[in-house]
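Pasting a structure below so you can have a look.
Shown here: the complex without one of its protein chains, the others still in place.
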Amino acid sequence: MTAETSTDQFDPRSKLVLVMCISSLAVLLQDAVMMTAVLACGWLAAIAFGVDVAGILLRLRKLLYLFAAMAVIQSIFTPGGEVLVSLGGVSLVTSVGLDRGVTIILRVLIIVISAGIVTTASSRDVVQGLYQWGIPYEIAFMVALAIRFLPLLRQEAEDVLTAVQLRGLKLDEVPLGQRLQIYSYLLMPMVSSVLGKSQKLAIAVEMRAFRAHDQRTSYRSLQMHGGDYAVMGAAVAATAVFLLAAWRIGRI
Amino acid sequence: MEQVPDGDKTGLDYPLAARGLTFSFPDAGEPLFSGVDLRVRSGEVVTIMGLSGSGKTTLCHCLSGIIPLIRPGQMSGDVLVEGVSTRQLTVPEVASRLGIVFQDPDTQLFFPAVEDEIAFGPENLCVPPAEIELTVQRVMHTVGLPEELRHRNPHHLSGGQKQLVALASVLSLQPQILIFDEVMSQLDADGKKRIRRLIRELAGEGKAVVTVEHDPDNLDIADRVKVLHDGQLVDYQAGWPYCEGDAGRVCRD
Partner (left out) sequence: MIELVDVSFSYDGSQQVVRGVDLHLTCGGITALVGPNGSGKTTVGKLAAGILKPGSGRVEIGGRSADGMSLAEIGSEVGYLFQQPQRQLFAPTAREELSFLLRVQRVDEDEIRRRADAMLKQFDLQHLQDSFPFVLSRGEKQRLALAAVLMNRPQFLILDEPTTALDVKRKAELSKLLMRLHDEGVGMLIISHDSRFVGDLAERVVQLRGGEITDDCRNQHRSV
């Protein structure tokens, strides 16, 4: 999730700017062709920053199936445009529907892949970057804690699911009503663990003089370099070009 | 019964002292422990033994000011940290005098690099960065963490190393008092040995140390052993079953 060391030469803030630009485009753009271009740019940028894109896609494949299914459903129920596939007079896939479905998938892919760029920065650097931007340290610190503890929670969820299945539960053979009850049971160890952990964490944090003063010093301070300005400049410029082009063809 | 003499207002003789400490959870009738008196000298290791559920961890929380400053609970009596009642101190004031290391390494380490972990406390106290750099080097040396672990993620270290990082992060606040709450229970034999030796060394440097234990094997580092039993903190006596190291014997009663 986080980089082992912070030898990375780019300031996390330039990465944040880049990711914000790319994801704003993902949200604002409507045109599938332009979004594909943005996805290509984001993908290249992610690889340039050393993101394991294939790994991310592999982990997200179940979610992607879900979005693909949503795209098909969108396409079925959205009338308009040419009818591409019809069955007994009922139009199944229309051009407008297909277009919407595809843009949903593109949007998700762009956001997920570009967000991978932030995870190449050490969470400490992200905190420090946000802090130097004037965001209160408490909030920045909470963000870092969340990044740090999400993988632990995932491990725990896996253990819980394994434990209940090892006790003889065949989840896919259980009727829906009972399955809901079981899911509600499974939440219990998770919730209790999160509560317990956060209480212990809060104590440990406070006992190391957290919020002793309104100010704090920073052992490591971040310095923007030429490369960072180049990355941010390029990101902002490219975003402006995309938005302008989209405006010219009236699809924004 | 130990009494803190009135002359010791400055807490120089006894950096950590408890007077008539009584605690009960809200809604619980019986107090968890009552009338606890304890004085810990500089350079001394006092070990508190007790079975699970005897209130050891809660006593740790009282001794370290977590109760009543962070966690609620009905505490009467006083804990004096360097001669001042914890009720009159703020949490950061306590933290720069007293450090506490907990049992579970995973809930006391939050950063992706060892050095960040150690720097967190001094940063909060507004220590200048150049000085923090020296502190990081010094405490890593003290706990015996090699320099090359500095940029490693504590999460990927062994259990023993994690506890060393937790201790280093507390030592960077330069406390005179150290409390160890069952810090060895998740460690293997090597990890335990290292921590035990380190605790003795820290006492040798003049720190006042309290360790809380349920494992009789970790008693050899103690100058004095106290037992929390039936809500009372009493002196360990020879033949006391908790300290036999023979599990079978405890069960027979």
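Think of it as A and B in the order they're written, each chain with its own count starting at 1.
Rule of thumb we're sticking to: a contact is a pair of C-beta atoms (placed from the backbone, for glycine too) under 8 Å apart; a residue touches a chain by one contact, two chains touch by 3 or more.
The structure displayed is predicted, hence computed values, not measured ones.
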Candidates A:Thr162, A:Ser198 or A:Ser221 - the one touching the absent chain: A:Thr162
Touching residues (missing chain, whole complex) on chain B: 50-53, 103, 158-160, 182, 185-191, 214-217, 242, 247-248, 250-251
Hidden partner interface residues of chain A, rising order: 156, 159-160, 162-170, 174, 178, 182, 185-186, 188-189, 192-193
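To be clear about the criterion, only the chains that are shown with their structure count from here on.
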Footprint of chain B on chain A - complex, ascending: 2-6, 122-124, 144-145, 148, 152, 197, 200-213, 215-221
Chain A contact footprint on chain B (complex, rising order): 64, 66, 70-71, 90-92, 94-96, 99-100, 102, 104, 106-108, 110-113, 115-116, 119-129, 132-133, 136, 151-153, 155-156, 169-170, 173
